[in-house]
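Pasting a structure below so you can have a look.
Left out: one protein chain. Kept in place: all the others.
As written, the chain order gives the labels A and B, with residue 1 at the start of each chain.
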Amino acid sequence: MDLDKLRETAAEVAAREDVKYLIGWKKGSYGYRVAPGFVEEAEGAAGLIFSPLCTANLATYLTLVEKLPLPRGQEPDKRKVALMVKGCDSRAVAQLLVEKGIHRDEVVVIGCPCPGMVDPDLLGEKYPETEEPAEVKWSDDGFIIVRDGEETAVPRDELLAEKCRLCRYPNPVISDIMLGDPVDTWDPAEDEGVSEVEDKDVDGRWAYWQEQFSNCIRCYSCRNVCPLCYCQDCILDRLNPTWVNRSVNFSENTAFNIARAFHLAGRCIECGECERVCPANIPLGKLNRKLAREVRDKYGFEPGLDPEAEPFQASFKPDDPEDFIL
Amino acid sequence: MSAMLLKKEKWPDFVGKLTGKKVWAPQGEGEEMRFAPVNEGEAPDLAYGNTRVPPKQAVFPQTETMFRFQVDGKEIEEPQLDQETVLLGVRPCDARSMAIVDKLFGWDENDPYYFKRRELVTLVGLACSEPGINCFCTSVGGGPAATEGLDLLMTDLGEDYLLEAVTEKGELLLKEAGDILEEAGDDRYKEKEKLAQAAAQKIKRSVDHEGIPEGLPGLWEDPLWQRVSASCLGCGTCTFLCPTCHCFDIQDEVEGFAARRCRMWDSCMFNEYSLHTSGHNPRPSRRERTRNRINHKYSYYVDKFDVIACVGCGRCINLCPVNIDIVEILRQVKEAL
Partner (left out) sequence: MKTNDNPYIPYHATVEDTWFETGGERAIKTFKVVFDDEEVRKNWSHRPGQCAMIGVLGVGESMISISCSPTEGEFLRFSVMKMGKVTQALHQLEAGDKMTVRGPYGNSFPLDEWEGKHVLTIGGGIGQAPMRPVVEYVKANYDQYGGLTMIYGARTSGDLCFKKEFEDMAQDDELSCHLTIDIEEEQWDHNVGFVPQILLDVNPSPENTIAVTCGPPIMIRFVLENLKKLGFEDDQIYTTLENRMKCGIGKCGRCNAGNMYVCKDGPVFSYAELKEISEAFA
C-alpha cells in the first residue's frame, strides 16, 4: 500500500469539519509493536501506517468510548468518527450497522484492502523482537522483516496469521473511501483448528477445553477487544443477580467463555482479536469459529457482509419450516 | 553465610531434599505461563524467561476462600493454611514486589491470609542473565541479582548454580541440602558479580522517576491522560499480571446451603471497580482509570509506603494488547512536569 496516499487521505479526512477524529494504526513504542492512533488534526496523520503488523481491529473503539454525562448547557459532539478498516474489520462495522450499535452517518469508513497479517507470536518466536523499532512489509510473495537495518524475506505461509489463512473477505465489504486497489482473494484454508476439536469425542473435547479454560485469568481482554461485545450492561459484570461468579476456577471460567461464545453466535466476524489479546493463550478463535461454521453450514448465513441484512438471531420468517416457533 | 555451590547434575537432589514442602516452579507449555505445583519427584527446568502470571498468586491467590458457612447458619469456618511451599526460580523483580506489597497488607492491621501464606512460603530466586526487552528493574530500585524479598538467590554459573542465603529460611534450605553442596570459592562469587553486572548492562529501558511522585498529582487535568488512555481497552491484563497490583473484590458464593465468602483479584481498570450503587462513578472513563493506575504506583504508594509500587518487570508492556507502555507514559509525565 502507498503510505503517502494513506496519510494524505487520512489528513484530509481528519481535517474535515464533520469528523471528530480518525482512528488508524501507528508505529508502537518498541520492536514490532503497532498501536492504535487517534488523529484529531491533519498533522497527526503523518504517523499512520498500514503493514502486516496492523492486526488490531479498530472497530471496537466505536462502541468502547464512554458516553459521559455532559456539563449543563453543553451540546453533544455529533461529529463522525473516521476509521481505517481491513476486510475483517469492515465486517465488524457492517455487523454493528445491522445491529444498530452504530449508525451509518456516525462513521467514515476508510477501507484498506489487506494481503494478510503476520501472526505476532510466530513472528516473535522465529525473529525475536528487539527493543529497537522493527517493521514488517509485504512483498510479492510474502513478508519482509526489517530489523537493525537488515531485511529478511520470509515466505507468506511461514508467518501468515491463522485468521488470515482462513480469510474469505480480505477486501473491505463497506467503505466510504477505498485506499488502493482490491487485493486478489485467495482460497481460504480448511479450518483444521476447528476440525481437530470437532473430531475429538465428547470427553476429549471436554478435556481440551477444561485445560484451556483453567488458564483463563478473567481479565476480559477478549470481551473488551471484541467489536461486537458492546453491551452496556454485560452479564459478567452484573452482581445483582449474579449470573457468573467472580471467583476464578474452571467452572466459572467456562460459564464466562461459553456465555460469550453463545452471544457471538451468528455475530462473530472472525477477526481473531480475542485470541490475539488473550494473555493466557486460550484458542478462543476455535471456539468462535466453530459457532460461525455452524451458522454458515446450517443456515447459510454469514454476519457482517450486508449492513442492510436482518440480524440473524433476531429475525423471524412467517414461513419458517420449524413449527415450534409459533 | 558464605555462598555455596550446587552442581547442576545435583539439582534433582536439591529439589528432592525439599520433602514435606509443596514445590512450585514455572509451568506451562511453549511460553511459560505461571507458577504451579511441581509433581513429586520431578526437578523443574528453570531455563525460561519470566512467567506471564507473576508468582504473587502463591501468597495472594487469584481467588481465596476467606471462610465457609451454611446459609442461615452461624458457624464460620476459616480455612486451614499450613502447607509450606517453596517457590523455585522466582525472578528478583517478583520477589521484590512481595516485599513492596507486604507494606500494604501489613499497614495498620495485618491481612491474615496474606501473611499466613507469606510465612509458609520460601522464595528461591534465580538471578537474570538475559533480561527481557521491556525490563527496567534497575531504574526503579531493583536489579537482575537483587535479593530483596528473596530467601535464597541462585545464579546460573554454567555447570553450577551459586546459592546465597538471604534470610534464615534460606539458610535452612542450605543446611537441609547438606553435603550435596560445596563451598563456593571467592572466584565463583566474583564470577556471579560479573554476570549480574553484565545482565544489568543489557537492560535498555529505564524510567527517570525523579520528581514524579511529588509532581504527578499536579498533572491531574493534563491532556496527557486522554492521550495515553484513548486506545486502552479497559481490560485487566496490565493489573492482573502486575506483581505489585493487589486490589481485590469480596463476594459471597452460595451452592445449595453451602456458602463461602471469598476474595478475588480485582482491577482498577474495570468500570465497576469504583462504580457506586447509585450509578455515580468517580472514575467514569478509561482516562480517570489510567490516571489512577499510574498515580497509584508512582505517587500514592510512595506517599504512603515510601516506595514505588512498580518493580520494572515489563509484563504490562509485553502483554498490553494495544501497546500502552508505562515507560512511555512516565516519559510523557516527566516531560509534562
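Following the convention adopted for this analysis, a contact is a pair of C-beta atoms (placed from the backbone, for glycine too) under 8 Å apart; a residue touches a chain by one contact, two chains touch by 3 or more.
Owing to the predicted nature of the structure, the values given are computational and were not obtained by experimental measurement.
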item	value
Absent-chain contact - pick from B:Lys7, B:Lys22 or B:Arg283	B:Arg283
Absent-chain contact - pick from B:Ala43, B:Ala259, B:Val307 or B:Leu337	B:Ala259
Touch list for chain A against the chain that is not drawn	239-241
Absent chain, residues of chain B that touch it	66-67, 69, 71, 73-74, 76, 78, 104-105, 107-109, 111-112, 217, 220, 246-252, 254, 259, 261, 263, 266, 268, 273-278, 280, 282-283, 288, 292, 295-296, 299-300, 303-304
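By our rule, only the chains that are shown with their structure count from here on.
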item	value
Distance from the mean Cα position of chain B to that of chain A, given in whole angstrom	32
Residue numbers on chain B that touch chain A, as the complex places them	30-31, 33, 52-53, 62-63, 133-134, 204-205, 230-231, 233-237, 240-241, 249, 251, 253, 262, 264-265, 267, 270-272, 284-286, 317, 319, 321-325, 327-328
Chain B partner contacts - residues on chain A that touch it in the complex	28-31, 33-36, 38, 56, 60-61, 64, 66, 68, 129-131, 215, 217-221, 223-225, 237, 239, 242, 245-249, 273, 276-277, 279-281
